[in-house]
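Below you'll find the structure I mean.
Of the protein chains in this complex, one is absent; all others appear in place.
For reference, chains read A and B in written order, and residue numbers begin at 1 within each chain.
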Amino acid sequence: MTDDLEAALRAALRPVDPPEGFTGRVMARVASAQRHRLRARWRIPAGIAAAVLLAISIYLHIQQQRREGLEARRAIVEALRLTDEKLDLAYQTVREASGT
Amino acid sequence: MKLSCIGWLFGSLLLSGVACRAAEPRLVLPDFSDLTKKASQSVNITLDSSLLVMAGKFLDGDDPQDAAVREVIKGLSGIYVRSYTFGEDNAYRQSDIDAVNAQLTSPGWSRLVQTKDRKSGANVDIYVMVAGEKAIGMALIASEPRELTIVNIVGSIDLDKLRKLEGHFGVPGLDAATTASPPSKQK
Partner (left out) sequence: MDDDLAKARAGNMAAFEALVAAHRKQVFGLGLRMLGSVHAAEDLAQEVFMQLHAKLNSIDTAEHLRFWLRRVTANRAIDALRRSALVNVTSLEDEAHDIGSEDPGDPLLQRRLRALLLQLTPAARAVVTLRYQDDLDPTDIAQVLEMPLNTVKSHLKRSLSVMREGLEDHAT
């Protein structure tokens, strides 16, 4: 009885093929997942790269601000020097005209 | 800066009772690209309020010159300089600066000094714009045979602060802040 039942079970539970196209569908999903994993793999270093780029750009911005600030300082000194030079020119003219 | 000269100029202005009118102390400076091409050396400085503030952060408070400059620019909102040096005489024309002169004839601007040195051919015109008892703008046009310089300073020009620049640019000391005649030069 048990042998009959077991034989019947073996017949009832024999392996069956999946629906047609199963292997193709699996390969398509695998390929898609592979592409996704590849993108994700680069996302992590891309995130790190983005952080590094941000740090570099902040540093460069600070350096640029410093350069601009120093350049502005130089320009102010030069502007005041030129102004002084031309005022002195006027003063000399007035002085010579007044005979002093 | 020539403190004695500045003091004399502003003092003259106050005594002459020049009327104060609301006008634009910042000049519209022409492109001057033609002059730049002809010049052997050119200086183009445009410092608006933001750049003046930025520059102020880089002025060393422990350095006497920087400290004095910082005080001068505190009340300023702009410094504009165009200066051209040429390799030969009369490389620029009067018409090149007519556009600037025209602005300085408008209400608000007063010419304080007009100097002409026939020997050297150097002419210096100095203008100011006053509000109340304070100068809020200054313009200087120095025309020399081989050099043209235009300076426009905008903002509250504090005479006392200008005084603190004595000696830093080879400027003599100021004897009096408001005199009708220029005091004697001190070195």
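In the analysis below, a residue touches a chain if its C-beta (ideal position, glycine included) is under 8 Å from a C-beta of that chain, and two chains touch if they have at least 3 such contacts.
Quantities reported herein were computed from a predicted structural model and do not represent experimental measurements.
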{"item": "Touching partners, among the displayed chains, of the absent chain", "value": "A"}
{"item": "Residues in chain A touching the chain absent from view", "value": "1-2, 5-6, 8-19, 22-23, 25-27, 29-31, 33-34, 37"}
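Definition applied: only the chains that are shown with their structure count from here on.
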{"item": "Gap in Å, rounded to a whole number, between the CA centres of chain B and chain A", "value": "47"}
{"item": "Touch list for chain B against partner chain A, complex", "value": "1-2, 4-6, 43, 45, 47, 51-52, 54-55, 57-59, 65-66, 69, 72-73, 79, 81, 83, 113, 115-117, 122, 124, 126, 140, 142, 144, 149, 151, 153, 165, 169-171, 181-182, 184-185"}
{"item": "Contacting residues of chain A [partner chain B, same complex]", "value": "65-66, 68-70, 72-73, 75-84, 86-98, 100"}
